[in-house]
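Notes for the one structure printed next.
A single protein chain has been omitted from the complex, and every remaining protein chain is retained in its original position.
Let's turn to subunit A:
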Amino acid sequence: MKRFRRHGTESQRDRLKQELFQFTKTVEHGFPHQPSALGYSSSLQLMAIGTRSGAIKLYGAPGVEFMGLHDENAAVTQVFFMPHQVELVTLLDDNSLHMWTLRSHKGLSELLEIGRFLLTGPPGAPPSVTRVTSVLTHSSGELLLLGTEGGHVFIVEVPGFRELEEMNISLDQITSCVPDDYVGRRNLEHVEALQENPINSNQVAIGYGRGLMVIWDLNHRCAIRHIPATQQLESMWWTENGSCILSSHSDGSYCCWTLRTGDKKEEEEKSNIPYGHFPCKAINKIVQLPTAGGPPFLLFSGGMPRASYGDRHCITVIYSKTQVAFDFTSRIIDFFVIRDGPHHTGEPSALVVLVEEELVVIDLQTEGWPVIQTPYLVPLHSSAITCSYHVSAIPLKLWERIIAAGVVQNTQYSKKLWPITGGQNLAPDPPQRDLLLTGHEDGTVRFWDASGVCLYPLYKLSTAAVFNADADLNDNMSQSAEGEWPPFRKVGCFDPYSDDPRLGIQKIHLCKYSGYLTVAGTAGQILMLELNDEAAEQTVEAKVVDLLQGQEGFRWKGHTQLDVREEPVLFPPGFQPFTVVQCQPPAVVTALNLHSEWKLVAFGTSHGFGVYDYLQKNTVLVKCTLNPSDQLAMEGPLSRVKSIKKSLRQSFRRIRRSRVSLRKHHISNTNKIQEANARLEAELAEMELAPVQRKIEARSSDDSFTGLVRILCFADTFLSDSSHNTPSLWAGTNGGTVFAYILYIPPVEHRADEALTAQPAKEIQLMHRAPVVGIVVLDGHGAPLPEPLETAHDLARSPDLLGSHHVLVISEEQFKVFTLPKLSSKMKLKLTAVDGSRVRRVGVAWFGSSRTEDYGESGLVFLTNQGDVHVLSLPHIKMQIRYPCIRREDVSGIASCVFTKQGQGFYLMSPSEFERFSLSTRYLVEPRCLVEAPLPPVFSNQHQPKLEGASSALRCTQDTEDPESAARRVMEHALLNDEKVLQEIQKSLEGDQTAFPENNVKSAVA
């Protein structure tokens, strides 16, 4: 009937397509790849992270996040929020400065770049003169001070980036007044640090690399004081009361300089090398914060004894008698401290540390300084992700049980609420509960709440306990012994070093109705797990399945199988393994499926596949698919040499194309291969670029890995005749073969004792021999069969068992529908033959219309090796839409893609980040948030209450305005509306004026 459609219905279909499909990249989950800068606005309560690829990401309260990308492909080296404004300034590796703002639009904020600036020196000056090394955002909100490599300080008015040449502080001005006795006066080196006097915004301290610090009066344009430190300067901190300057130095020392009024001479109160005696590394950053009526908090990064602990990444926190050296998992990028109080000027409450691979937040107010669990920016890659699996619409019961199991695991975290609270999350509550499961190289499976914008960790399952692993599973090795110096404490969870690569998780399947989970790994192990709310001690039964079925002439050269522990093991509440099937030879499991209603698990490797009955603990079927001449598959896992060659070729291609690409991705998991690749790459790059050649040859049965099982699928359908439906198993191989087996499953009352059987029923050899990547059985209505137990739980209508069923076989090259049970070819769609792309990932999704609530249809979603996502209609396999999604060079991104049942998808855009996208018009999970402009600075306490009142009156109107200077907006609003408010504000502003008698920077600027 479809064949004779009229034109009118075609345009109708086009309209329907628009209602059903829409491609958007919605949100990035996980931790930014290669972060390079950290900024924080205490007034906005927002944190900004810049990355080496030029991305800038803002985070506030959970769900509040913004993302921006610089056009330049340069690393973000520094990020600063303009004080008390919604603007922020980024400094890039290429010396350009960028101004960003959060602009409100239709009640939501968006991050926009509003200006850029490149510092230009006098003609003929060397580039170092204008190379920016440090930035100070002046508290007036109108000035930027830029310290440069040449030692000059340039002053720029913002927004608009107007250079104020007359205010510039040249190196000559400084050197002319440096005391003669200062040793380093001939070469002060670059400007290392710029600090503003917290109580007098007219004074700034300029710290030079050589050690000299100069306090400069912006108003009178002269140096007030000199602090003659002689060690290489690393950082500078002006204490809050303005009386002291702390300087940290490259020899691991810090000094406190008291600024006595009236006295011209500065006094070096004490020079302190906290981890002294032996040479120490530099203290990169030092912060001192007062507490009410107590000793101050002192925090600094680095300063470790060079010889013994030079490789540690530490931040030391000293408060009163307590000193802890937090030992991080990777290089420290930057840190800041969040303070309590309405204006965030009170007690230090939390230390936020950005390290290269994760974000760690430490609660400074709870005894023992525990870590606060982060609701976002969680390192997905704490062990490398090896596979991912998505389950939509989790029943509430299971959801609660998983959360409960996770809570037990997270007792070490602080109870304190997440301290970064900026912005409002306006996104509606997610319509359902979704789980994303990630398998990792270390044998763990992590459960993430993927329902909303924040990918939140719920529960972590470790499979290593089932096996006798070589390594000690005890994590407490790092616990510091009493009296150890420095007082280390390990924090963070990034741990890329896998004890045993064989533990790596390759395939996951979870039944959301029964709570059964099966995971399969690198060494041919398949674990069956059941959710249990209590801890249990049990022996895991092991079953070895020989997939070779007596094939001769075989010598496995890969890894050995894992050694299952024979004694009972105590498993914590959560998913507890009860059976492990071990494939022999122990090749990586390439396909896995679970049918919880029939209590069967199907698994496949490069040698064959099998079905295991986990009720009777018995193998139902074993089938060898190995081609006897296939040496590569026989000898072991894709041998190192081959994979290096392959990845070399890929990386080689990547080099040639990466000029236009923005982000670099590394695919190999282990450092070893990466190193080897880098070496070979370098060697190859030296050689002449030989032309790349491709062989044109039809696939043959003699190709390697034709027997590798790519897909396994259970279906209750018509395999033997068209009147009786029977349980069946379908398997597809790399060589384009589909095997179909009829399963005999005894009635429920005899299920436990009667034997199950499987008999071969059909076999399809696709002529084009391309790998089979998907098999979907469609019912009489052309709808995909429901999941096991789905109809039993009344969550899906039962499949139509009267009409004729079809099976859709998806190979990398084409889609083909066969009738059942006769298996005559009914429809097909060629992909590769037409446009040269091949199917990589495939899924079935349901698309709801955006216009009418009650219309929806199933579609086949797939991703090609060109990185495009397509949707095909079911059951007619007609192309609906196509969107470019992933760069085609991003092989690992394409391989990691998973589709959800609602037409969304996830892929790894870097080893640590999932990009979430949506093809559906109805289901969208994207950040929707609003950040309001903060109030003008308030320093004197007596005006505070009045301003609070004014602000609450104003808050509602700010939503739709463009953010400008906050003070001006308040004024305008007041003028237009309320005389009383105006007076209050006037008063408060006057108060500010009086607090800053010298605050006439503005006039100097003008």
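Convention: a residue touches a chain if its C-beta (ideal position, glycine included) is under 8 Å from a C-beta of that chain, and two chains touch if they have at least 3 such contacts; residues count from 1.
We adopt the following convention: contacts and distances are computed from a predicted model.
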Consult the UniProt record of the chain that does not appear here and report its protein name from "Actin-related protein 2/3 complex subunit 5", "Vacuolar protein sorting-associated protein 35", "Par-6 family cell polarity regulator alpha" or "EF-hand calcium binding domain 2".
"Par-6 family cell polarity regulator alpha"
For the full complex, which residue in A:84, A:210 or A:838 touches the chain that was left out?
A:838
Among A:622, A:801, A:881 or A:930, which residue is in touch with the absent chain?
A:622
Answer key for A:307, A:396, A:696 or A:748 versus the chain not shown reads A:696
Selected residue (touches chain absent from view) among A:761, A:808 or A:897:
A:761
For subunit A, which residues reach the chain that was dropped from this view?
549, 619-622, 691-701, 720-721, 724, 726, 742, 744, 755, 757-768, 770, 813-814, 816, 822-825, 828, 830, 832-838, 865-866, 888
